[in-house]
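The structure under discussion appears below in the form of structure tokens.
Only one protein chain is missing; all other protein chains are in place.
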Amino acid sequence: MVIVMSPGATAVDVAAIVDVVSTAGGEAFVSRGVNRTIIGLVGDVERFAALNLRAMPGVADVMRVSQPYKLVSRENHPERSVIRVGGVPIGPGTVTLIAGPCAVETPRQTLEAAEMAKAAGATLLRGGAFKPRTSPYAFQGLGEEGLRILADVREQTGLPVVTEVVDAHDVPLVASYADMLQVGTRNTQNFALLQAVGRAGKPVMLKRGMSGTIEEWLMSAEYIAQRGNLDIVLCERGIRTFETATRNTLDVSAVPVAQRLSHLPVIVDPSHSGGRRDLVLPLTRAAIAVGADGVIVDVHPHPEQALVDGPQALVDGDLRELAKVMRDFPPLVGRTLAASADDLLIG
Amino acid sequence: MVIVMSPGATAVDVAAIVDVVSTAGGEAFVSRGVNRTIIGLVGDVERFAALNLRAMPGVADVMRVSQPYKLVSRENHPERSVIRVGGVPIGPGTVTLIAGPCAVETPRQTLEAAEMAKAAGATLLRGGAFKPRTSPYAFQGLGEEGLRILADVREQTGLPVVTEVVDAHDVPLVASYADMLQVGTRNTQNFALLQAVGRAGKPVMLKRGMSGTIEEWLMSAEYIAQRGNLDIVLCERGIRTFETATRNTLDVSAVPVAQRLSHLPVIVDPSHSGGRRDLVLPLTRAAIAVGADGVIVDVHPHPEQALVDGPQALVDGDLRELAKVMRDFPPLVGRTLAASADDLLIG
Amino acid sequence: MVIVMSPGATAVDVAAIVDVVSTAGGEAFVSRGVNRTIIGLVGDVERFAALNLRAMPGVADVMRVSQPYKLVSRENHPERSVIRVGGVPIGPGTVTLIAGPCAVETPRQTLEAAEMAKAAGATLLRGGAFKPRTSPYAFQGLGEEGLRILADVREQTGLPVVTEVVDAHDVPLVASYADMLQVGTRNTQNFALLQAVGRAGKPVMLKRGMSGTIEEWLMSAEYIAQRGNLDIVLCERGIRTFETATRNTLDVSAVPVAQRLSHLPVIVDPSHSGGRRDLVLPLTRAAIAVGADGVIVDVHPHPEQALVDGPQALVDGDLRELAKVMRDFPPLVGRTLAASADDLLIG
Partner (left out) sequence: MVIVMSPGATAVDVAAIVDVVSTAGGEAFVSRGVNRTIIGLVGDVERFAALNLRAMPGVADVMRVSQPYKLVSRENHPERSVIRVGGVPIGPGTVTLIAGPCAVETPRQTLEAAEMAKAAGATLLRGGAFKPRTSPYAFQGLGEEGLRILADVREQTGLPVVTEVVDAHDVPLVASYADMLQVGTRNTQNFALLQAVGRAGKPVMLKRGMSGTIEEWLMSAEYIAQRGNLDIVLCERGIRTFETATRNTLDVSAVPVAQRLSHLPVIVDPSHSGGRRDLVLPLTRAAIAVGADGVIVDVHPHPEQALVDGPQALVDGDLRELAKVMRDFPPLVGRTLAASADDLLIG
């Protein structure tokens, strides 16, 4: 932390701050300029925050310097991490395609979507059994029945399963079926849930809050990491802005920024960002081009019948184009399309 | 819902929509203009939303007309509601002052804060035992020990207690101590928590999401109401914008807008909106002037030692000014300062 | 400015910065902490900004400390200013009501609106002759004909005139008719216009940019002040946020914040903030309560026929209520309703 004193601050004001900081177990370094004095603090930032230094006489401003997250920070872990989900890597070197239906509706719809996904190059299956919905009158997902369907489809297709959990107390149940737990945008500051997935023993995909800063996102990841789980993949999914032409505004810059601040992989959800089918492929290309470690895409065999988010699901024709993108773009950024665990064993 | 067809839509396109809507149990009213046909739908909006009408041939736009919330809507309940918390009213006719420490730290600090609050005109005590914090390294509250302190201070001062609950599974515990349950800004779309407080049998204060629209806020209230609990008070606490001079931007317009859309009381939190002590009194005056049914304010006997949000807590001198505001402003908007249940019995 | 070095910065890195800063005519004060070194700079901030210090080896962060505006800052001018427009004061001690039609349409409509305004307590007349419109197909104002109408109505009612100027080269023309020049929200960074009104010899009302920070607003005021004109009134008129229930979000906190940073008066436009007639009175009450030095309100004798912004104009019935607000609220914040110059002479 750095304290900037106002021009009229006295030596007594400065001494008082040094005193308070020392009492709190910190060290204060005073630097006197022509107009202003600046005091640098070393020690426990949270402790300093509680001192309310900003309210002390002569203080013009207090600025925090060091990053408030540690375990997920790249400062102490310069090499970017590779997270494995059922053997499939997510990280530098590869681009991983995760695809599937937004919501699990029937065994058949889920299987068809999984086969579409696989044909496009996906090596992980997404699908929601527990759906957080803005309206209490909207379809909330099939619950455990949906998890069973996902497990069956994994059996049939070999695709490991990524699925959302919305309540801390469902974590053991969901973790017993899933290969990766997803924390959705509305739950990025549901700290009980973050702590629960931190203890679940499964990799976690943490979406960015729809109005969360990159720093807050990394702080939420730190909550998970603190419970001993560093198998975290960050997922940018669009932020809320004044623009209404798209459901959210995909913040592609967040990918390289988060990769520079944290060692965790960062993927992109082009389906929920735009909320429009015609944007999914352009945004997928942009995501890979900007350096994302993967993309997660909604597909549905019959989007016109989808119970959730049908308007953004890719259909059959789009998937041939998606397959082409997944083949052509990764090499341009020095990566390969992530293969499945089976392929890896065979290969 | 209203469907706007594109200029080139055919009679077949229109017939297809009428057909789909009828099959879904709705009615479609077709109006042909010179350039465009417009179709009005009557029936279950959520059902229609699932039809993905936007993707049908000839459709240019689909617009939702009726409100997506029902129980909390004022359309079917024109009279504004009064919610009672331990006998203290919140609603039209009164301005209720809720005050206390942001976080419960010690019995003494809580009692002193409660006495400060009472002297300023407060008839309800706020205080956090479970604190949602952006950083996992920050003070997370005293938990049940904090609830016990609040109950003791209620005993000593007669002030009913408002306190936050952050996890669905803590609801029975918190409800066993509290007179009103608070759902914080980070949890306004934690649907498990909303449903749990909906079953708790205690009034609920629902803060607005820091990036939530007014409509989403009312939808979250609908989640609570759907579980049988209509004793809900809405609390505007500032929204996230591009401006960085204040922690959040207090949206005073949200008070009359929400009061017009919903019959529920709407109060304002001037402490968390601005995040600065010097703004609390001006924003309190603005809140009462704009028509808020109450305000909830942080006070602390020694803010320079506060473990959470000290910089925004009012201190002794401010409270004399707050008492004056609470006395002078309500009459100007045709209200009185809400009295405590005891006063009501005596009076 | 303060430079924060990274933990691994060397003594050579630090020396290089001191050297660069000295060469640029500044002074650098080095403070070595246990983990980091901090360097405080004194001198010309713009000069330092051009040095691109952030790119130098070992630099972790560069933070600006002093305010980038000077003439409008309260640091060097602690007493809040009173600006006089045709003899009517705007500043501390008073609340000034400015009212009139959004756009001047006919002599009769303007006169009727002015009389309505006066009856409600207004001592300045607003009215637009040059209208900036998002659509090129919308009514753009009457131009000089509108200015003549305003001058005639001033003659008939005694109300000095506030009117907008949208192009630097119209400034002499508009200034020849108006008592106060208004710079609108879309022009707050039209620097040619700011400089032109700075030379016009008339007071200026500077609206806040609809997405402008408070700091940018004060920088725009500084552009005007730099040309020798310190008769500037700041006008908060709502900012652009994600909320769509209101046209803009009135940022009431901006009033005390700007008043603390600058000595200039700050008024509020409750009509354009909300864009809804039913919000004008509540927001007017909030504006006075929060400490605004005045309000500027749209009135129209027949809003259903208004060519611009009819939906937000107050009508006759509202104006009796407005008059009551203007009478009752100023005393509560230690102010009086600003009187006209004539009244002052008589009184």
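List of remarks:
Letters A, B and C mark the chains in the order given here, with residues in each chain numbered from 1 onward.
Definition applied: a contact is a pair of C-beta atoms (placed from the backbone, for glycine too) under 8 Å apart; a residue touches a chain by one contact, two chains touch by 3 or more.
This is a predicted model, so every value here is computed, not measured.
Judged over the whole assembly, touch between the missing chain and the shown ones holds for A, B, C.
Note on the undisplayed chain: of the listed residues A:Ala103, A:Leu125, A:Leu283 or A:Val299, the one touching it is A:Leu283. For the chain missing from the display, the contacting residue among C:Val30, C:Met63 or C:Leu307 is C:Leu307, taking the whole complex into account.
For the chain missing from the display, the contacting residue among A:Gly87, A:Gly143, A:Gly158 or A:Gly291 is A:Gly291, taking the whole complex into account. By the touch definition given at the top, subunit C reaches the unshown chain through residues 46, 49-52, 54-56, 68-69, 132-139, 166-169, 186-187, 189-192, 210-211, 216, 219, 222-223, 226, 240, 277, 303-308, 310-311. Those residues of subunit B that touch the chain absent from the view are 2, 4, 27, 29-36, 38, 40-42, 60-61, 63, 65, 211, 240-242, 244. In the full complex, subunit A touches the hidden chain at residues 211, 213-215, 239, 241-246, 249-257, 260, 273-274, 278-279, 282-283, 285-291, 328-329, 332-333.
Note that only the chains that are shown with their structure count from here on.
Two copies of one sequence, subunit A and subunit C, touch each other mainly through matching residues, since over half of the numbers at the interface are common to both.
Subunit A and subunit B have CA centres that are 28 Å apart. The distance from the centre of subunit A to the centre of subunit C, each centre being the mean of the chain's C-alpha atoms, comes to 40 Å.
Shared interface positions of subunit B, defined as residues touching 2 or more other chains, are 211.
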